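Apart from one protein chain that is not included, each protein chain of the complex appears where it belongs.
The chains carry the letters A, B and C, assigned in the order they are written, with residues numbered from 1 in each.
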Amino acid sequence: MADGIAFQREQLVRFGHCDPAGIVFYPRYFEMLNELVEDWFAQGLGLPFEQLIGQRRLGLPTVHLDTRFRRVSRQGDRLLQRLRLRRVGGSSLALTVSFDGDDGTRVEFDQVLVCTSLDTHAACPLPDDLRAALARAEETP
Amino acid sequence: MADGIAFQREQLVRFGHCDPAGIVFYPRYFEMLNELVEDWFAQGLGLPFEQLIGQRRLGLPTVHLDTRFRRVSRQGDRLLQRLRLRRVGGSSLALTVSFDGDDGTRVEFDQVLVCTSLDTHAACPLPDDLRAALARAEETP
Amino acid sequence: MADGIAFQREQLVRFGHCDPAGIVFYPRYFEMLNELVEDWFAQGLGLPFEQLIGQRRLGLPTVHLDTRFRRVSRQGDRLLQRLRLRRVGGSSLALTVSFDGDDGTRVEFDQVLVCTSLDTHAACPLPDDLRAALARAEETP
Partner (left out) sequence: MADGIAFQREQLVRFGHCDPAGIVFYPRYFEMLNELVEDWFAQGLGLPFEQLIGQRRLGLPTVHLDTRFRRVSRQGDRLLQRLRLRRVGGSSLALTVSFDGDDGTRVEFDQVLVCTSLDTHAACPLPDDLRAALARAEETP
């Protein structure tokens, strides 16, 4: 994909995402963000969460998340979600994600995730196969 | 309250907040944050959300939210939630919120909320009674 | 579709659906159920919720829901969701829905929804176009 986009998909804004004001209740955006990252790992990187978490006992908690809410979203809207890989560190990765509607960007996230051991919750190096998959994602023009 | 704390309360980490890794699933922290702000409006400022939203047709959407996740939280933990009022603008307010466990801060949020019309979703001045209540909250030593 | 199935789709069990026991937290099944009915209305019946709710001010609250949880579901499972239309009344519809995994049925729901006015929350007759769409769904072998 162009412009450094590592993964993208569409998300329907559902009835259950919306609040009494008729717009997305903002905690639901973070559920959508987690689903996007989950799909990127499974479909884009070939490393489903349930393998990392269940079998290898690795976690990928978020340590920093900066979010700008730019426009409201309503039930029935279709959001184009785009994930860019900003940086790969020794045990972390930094993403920029946007959710766009037909009037422009609705929400933007800068997210840093860290690889941890689920037994100690301490940071650990990104495993080799994840590092290799991220390198391939970075190379994709 | 001391140190510019405008409102505080305790939050139990529940089974339903936690993920297969046994720690709080981060979108649940934002549900907790929204509940804290809701309780501050109702109990601290004397302006329940349902009055603002239902009767006056005013919204208070979040436009910026910067979150640092510092330590994991587990089921059964009790979090001390503290809300500081950082700045009151013409149509916005800026908060700093921390959720602390017995080992230190678990999560910290810098949040900016803007007052909007629920009919147009455009920004509008903070209503006078809200402005007065915020001024009283800022004065409290 | 055969066997009186009015609508079906597949649902991925996600990380965010699961609890510290590693299985679906049961309130998440009801979110999935609501999404299924929402997709049936939009895709199967051609009457998206946002039209009914937003424009016509009609609601479709659930009045009765009997649920049997038969087997656990885990992250990464794919559930086949099948919706059967059991009965259409003057202002209500009765559904039977199953979520199946590869080892058999995981959850089964008998759900009754009632058409209401969103202004009074009182029951009202199913609108003609919804009634016609339901009749077509019932005829489908």
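By our rule, a residue touches a chain if its C-beta (ideal position, glycine included) is under 8 Å from a C-beta of that chain, and two chains touch if they have at least 3 such contacts.
Here the structure is a predicted model, which is why all the values come from computation and not from measurement.
With respect to the chain omitted from the figure, which of A:Q8, A:N34 or A:Q75 is a touching residue?
Result: among the candidates, A:Q75 touches the missing chain.
Taking the full complex into account, what residues of chain B touch the chain not shown?
Missing-chain contacts on chain B: residues 14-16, 22, 31, 34-35, 38, 48-50, 53-54, 74-76.
Spell out, residue by residue, where the missing chain touches chain C.
Touch with the absent chain occurs at residues 20-23, 25-28, 30-31, 33-34, 53-54, 59, 61-70, 72, 118, 121.
Could I get the residues of chain A that touch the absent chain, sorted low to high?
Output for chain A: 15-16, 18-20, 22, 25, 27, 75.
Basically, only the chains that are shown with their structure count from here on.
Applying the touch definition from the top, give me the chains sitting in contact with each of chain A and chain B.
The shared contacts of chain A and chain B, listed by label, come to C.
Taking the mean of each chain's Cα atoms, which chain ends up nearest the overall Cα mean?
Of all chains shown, the one whose C-alpha centroid lies nearest the global centroid is A.
Using CA atom averages as chain centres, what separation in Å is found between chain B and chain C?
34
Starting from the mean Cα coordinates of chain A and chain C, work out the distance between those two points in Å.
Comparing mean C-alpha positions, chain C is 28 Å from chain A.
Can you pull out the residues of chain A that are in contact with at least two other chains?
In chain A, the residues touching two or more other chains are 22, 31, 34, 53-54.
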